[in-house]
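Here the complex is missing one protein chain, while the rest keep their positions.
Our next item is subunit A:
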Amino acid sequence: MSIEIANVTKRFGEFVALDDVSVSIPSGQLTALLGPSGGGKSTLLRIIAGLEQADSGRVQIEGLDATNLPPQRRNVGFVFQHYAAFKHLSVRRNVAFGLEIRRRPKAEIRSRVDDLLALVHLEQFADRLPSQLSGGQRQRMALARALAVQPTVLLLDEPFGALDAKVRKELRDWLRRLHDEVHVTTVFVTHDQEEALEVADEIVVINDGRIEQIGSPDELYDRPANDFVMRFLGPVTQLGDRLVRPHDVQILPADGHEPGATTGRITRITRVGFEIRIEITADDQVIAATLTRNEFLALHLQLDTTVRVRIAPEIQAGTVAVDSGPNLPATTAVT
């Protein structure tokens, strides 16, 4: 295990950011810390980097007890949401910074920086100032700067959070491919479940200063440990007393005899591209279901059609019993 966090607690005044958190982050993988804002995931990342001191607990990086090491001696690369560029230095000097600090020979710095700039596709921008780059380019520069010192672990704090949706998606793909090339143990913080599911080998879900679940994207999506993880990882709807993903709701003709189905009336149909979102009102529950266009056409569904719905039999495992509380909105899409 590359990073070992043991019983870490961190308070800011009265606010408990991390409450006795323990987690092992595997070597060479891309791990996401996923959770809502204010849940403690950035604090955990900053504690790993030494930018924040834990009130109690221990941090080990590659077998080395780093609990009391200053950030300078942890050999981690850190990438910030807002780039943290050295504004007065050119792109080249930004990337070279860590190597210059280490007093490497000039020629070595030069060739290593050239390699890194090529890796992040910024060769032709080497002599620009950060202010002359776009957000995505600045973040790639920050990444090259962090990689320059050959860190044991690479930590990224909401690295794509400040970018617009399209660039974010591009960089996400690019980070995944970069990681497959460089293989440095990487931990990134995100509140975007799609980003985590798409990029990460392993996801740690953090909420309210506690770890809710640790697992691969598949495990988390298919077998959420609880209500919170289920809701956080994607849209959910409630059917009877079970939470279920809208695409796992099966719609059947009104005259069938399948067991465990509820009768209801279609009260809303929305088409979003290839996907059709349907709301079915049964008793006083509003159930959301999503179908592909072809499924929708095959069923001849229209507003006010009476149908029967049930949880698709093959995915019973992926549902969670509703904890408590009043009925939630039909679809809780977390973005």
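The rule is simple: a contact is a pair of C-beta atoms (placed from the backbone, for glycine too) under 8 Å apart; a residue touches a chain by one contact, two chains touch by 3 or more; residues count from 1.
In this section, contacts and distances are computed from a predicted model.
One chain of the complex is hidden; its UniProt record names it "Sulfate transport system permease protein CysT", one of "Sulfate transport system permease protein CysT", "ChrR-like anti-ECFsigma factor", "Transcriptional regulator" or "CoB--CoM heterodisulfide reductase".
The residue from A:F78, A:Y221 or A:F296 that touches the chain not shown here is A:F78. Contacts to the hidden chain, counted on subunit A, fall at residues 49-51, 70-74, 76-78, 80, 82, 84-89, 93, 97-98, 101-102, 124, 132, 134, 137, 142, 145-146, 148-149.
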